[in-house]
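Note that one protein chain is taken out, while the other chains of the complex remain in position.
On to chain A.
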Amino acid sequence: MHPAPSVILFSTLSGLGFGLLAFLGLGVLQPTGMGAFIWFFIAYALAVGGLISSTFHLGRPERALKAFKQWRSSWLSREGICAVVALLVMGLYAIGAIFLGTHWTVLGVVGAVLSVLTVFTTAMIYTQFKTVPRWHNITTPAMFLSICIAGGALLAGQVTLAIPLLILAALAQLAHWVVGDKALEASGTDMGTATGLGDRGTVRAFEPPHTGTNYLLKEFVYVIGRKHAAKLRIVAMGLMVVAPIVLLALTQLASVSGTADHVLAALAVISHLVGVFAARWLFFAQAEHVVGLYYGKR
């Protein structure tokens, strides 16, 4: 699949933003006044920034509002609704924290659930596609959700929570890679079933239907950079999980304190964000859409 930067940016940033909102809503940290304003500003900037960036991949962004209609069947529609409701509920909660110095617990919990649910709907957009076997399994939502929660804990400065959650996220990401690498084979779909000619012999693509490229090849048969996938996976995992854990562990040392603490924590967040971005790039670039089989490609 073509790794569109706007979509990767969206899932990376808004995943982190909604993760932070979940921790704020659950009252794990309870800032008030100016402190609360800064926390909520960061969370909203990430979540809303991600959402805005996702509209750049629409052909007709001016019609984006129409996308809220079909929640009965469409995960994209559900995602849109869920995101807006989560942001509204958490907005109310933020007003209480910033201006009234109170934390409406029930509202916060509802907002936290909705925030996590939003990330789940995003994951389900990809998971639903039978046409992309690498995505069509439980490791996709597991990976999206665990990374969202681990990122939220990291950004919320919850060191003791963040380390185990990051390890959990790493396991989910690994599972997604391991299961994903075998998914196309395991799906049973090949050139034989695609053409219906498989039981007559070995099917080989003899001539494509067109001499140039087309939308299908550009969107679904993206192979650039696949050969570097193994290296990129190591880089992604290192930046997303290993480096943040080491940096967080350093903040726990008695000799490190004050500003150094904050610098280390900030570095951990940045490293994590870049790592998730790389992992998401791979999520798309490595995903094989079955339509490639009609071209003898994968």
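Just so we're on the same page, a residue touches a chain if its C-beta (ideal position, glycine included) is under 8 Å from a C-beta of that chain, and two chains touch if they have at least 3 such contacts; residues count from 1.
Following the convention adopted for this analysis, contacts and distances are computed from a predicted model.
Look at the chain that isn't drawn here: its UniProt entry, checked against "ETF:quinone oxidoreductase", "Ferredoxin", "Branched-chain amino acid ABC transporter permease" or "Tetrathionate reductase subunit B", names it "Tetrathionate reductase subunit B". Checked against the full complex, the candidates A:Leu24, A:Leu51, A:Ile98 or A:Ile125 give a single residue touching the omitted chain, namely A:Ile125. If you put the hidden chain back, the residue from A:Pro61, A:Gly91, A:Pro164 or A:Gly225 that touches it is A:Pro61.
Touch with the chain omitted from the figure is made, among A:Ser77, A:Ser271 or A:Gln286, by A:Ser77. Residues 1, 57-61, 63-64, 66-70, 72-77, 80, 125, 128-132, 187-189, 191, 193-197, 200-216, 219-220, 289-291, 294-295 of chain A touch the missing chain (whole complex, contact as defined above).
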